[in-house]
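All protein chains of the complex are present and in place, except for one that has been dropped.
Entry: chain A
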Amino acid sequence: MRASLKRSLIGAALTLAVFGSAVPPAMASPDQQFFPLATYRVGAYASSGVQVWAGMIDYLNYINEVEGGINGVKLVWQECETEWTAEKGIECYERFKKGLDGAPVAVYQPNGAPAAYALSERAEVDKIPLITLGYGRTEATDGTVFPYNFPVMLTFYSEASSLINYIAQREGGFDKLKGKKIATVYHDSAYGRETLGPLKLLAEKYGFENIQIPVADPGNEQSAQWRQIRQLNPDWVFLRTWGVSTPVAVKTAARFGFPVDHIVGDIWASSSEDVLPAGAAAKGYLALTPYPAGTDFEIHKRLKQYILDKGKSDLKDLKNFGSVYYNSGLVNAAVAVEAIRTAQAKFGKRPLNGEEGRWGLEHLNIDDARLKDMGYFGLMQNLKLSCKDHEGGGSARVQQWDGANWTLISDWIAADRALLRPLIDEKSAAFAKEKGLTPRTCTGDE
């Protein structure tokens, strides 16, 4: 008895000593810009996550090693595991928000919808801008109500509008939409339901028939939905599923004889992982994306030369180079880097804090010339943010799956953001009223 007690106590003391004596390795210094990486390398979404982080880390490495940092200010990063959950995401944010060894945080990417929602208000209080590319609160594009939230590039509203514009392009004009049937098969969750409002508005405007068919989570059996599709016989199907429900939808569509080249997947149903499990049935499948797959972009040549060929890539499996997820990491990292670069033009070439990072984001203007300099032309759309508008782009490209690779089949298709703006303004005004907030006024020099 006593011996075992003594042993336990010694064991506990040893454990404490090991943990207590551990000194974090001095990695960062105050003359560097801290770049927190809230990652998910374990959990349900790890397989896509590892590619995203590889894209981000490769680009940051490239900026540091080839370009010598952002105007000479080196980036330093540290990872924190969120498992795509809100509570771990909060823990990481709280751990990182004060910076690392004196290196400040300019922008923060929560990388995951639950964490993005949970952090949206903390960020306002802490004055740290959140970049949520392709997810997050849609109404946060209203920068007057959400000064520190940046759902940049493509909200779900814009995504719906881009889709309708693409279909109009394929059908030969907006007047041809009248009487067409467009069905949306959506994941029955907050994410899936977000396009109900905008599609209703668009249907009223263009006169197409708006069919909405929900798929309950997780969606691994969809016969009922696709039987309904066969009966209604729509001209196009907008597939707003995610995870396992995407390949199941594609396979079931084939079984019920719906042509796969008239199914357009949304941003979360647009990766190779979404179509590979469906096998041959997915050949011809279309998908909207703000970060298309491919390795032919200029940045890929540079990364291959300086990072991959030197064995410095974070990719475990080099065949994922240029995948949709890898490229999304590149685009995410580039938005953050460009925001810091923009802010440096005003505040000087030094590490910046969150307020300065916000200024940089609100004055971000990535045009074609800048995209060509960065090597992102074709991979990323023009992005111009302002105090009022925190979305910027609002365009997507359509890519088609040929059974092994994605091929881009359209140029950037812009959403009709002016049409949807009132819907968003209404939501953000309701939010401001609910919280008793006074929206700030944008004078142009805040």
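Just so it is clear, a contact is a pair of C-beta atoms (placed from the backbone, for glycine too) under 8 Å apart; a residue touches a chain by one contact, two chains touch by 3 or more; residues count from 1.
By our rule, contacts and distances are computed from a predicted model.
According to UniProt, the chain absent from the figure is "Amino acid/amide ABC transporter membrane protein 2, HAAT family", selected among "Electron transfer flavoprotein subunit beta", "Protein-methionine-sulfoxide reductase heme-binding subunit MsrQ", "Amino acid/amide ABC transporter membrane protein 2, HAAT family" or "Putative aldouronate transport system permease protein".
Touch with the chain that is not drawn comes from one residue among A:32, A:120 or A:158, which is A:120. Residues of chain A in touch with the missing chain: 1-2, 5, 8, 18-19, 22-25, 27, 39, 41-42, 46, 50, 53, 78-81, 86-88, 90-91, 93-95, 97-98, 114, 117-122, 125, 137-139, 157, 188-190, 193-194, 197, 216, 316, 424, 427, 430-431, 434-436.
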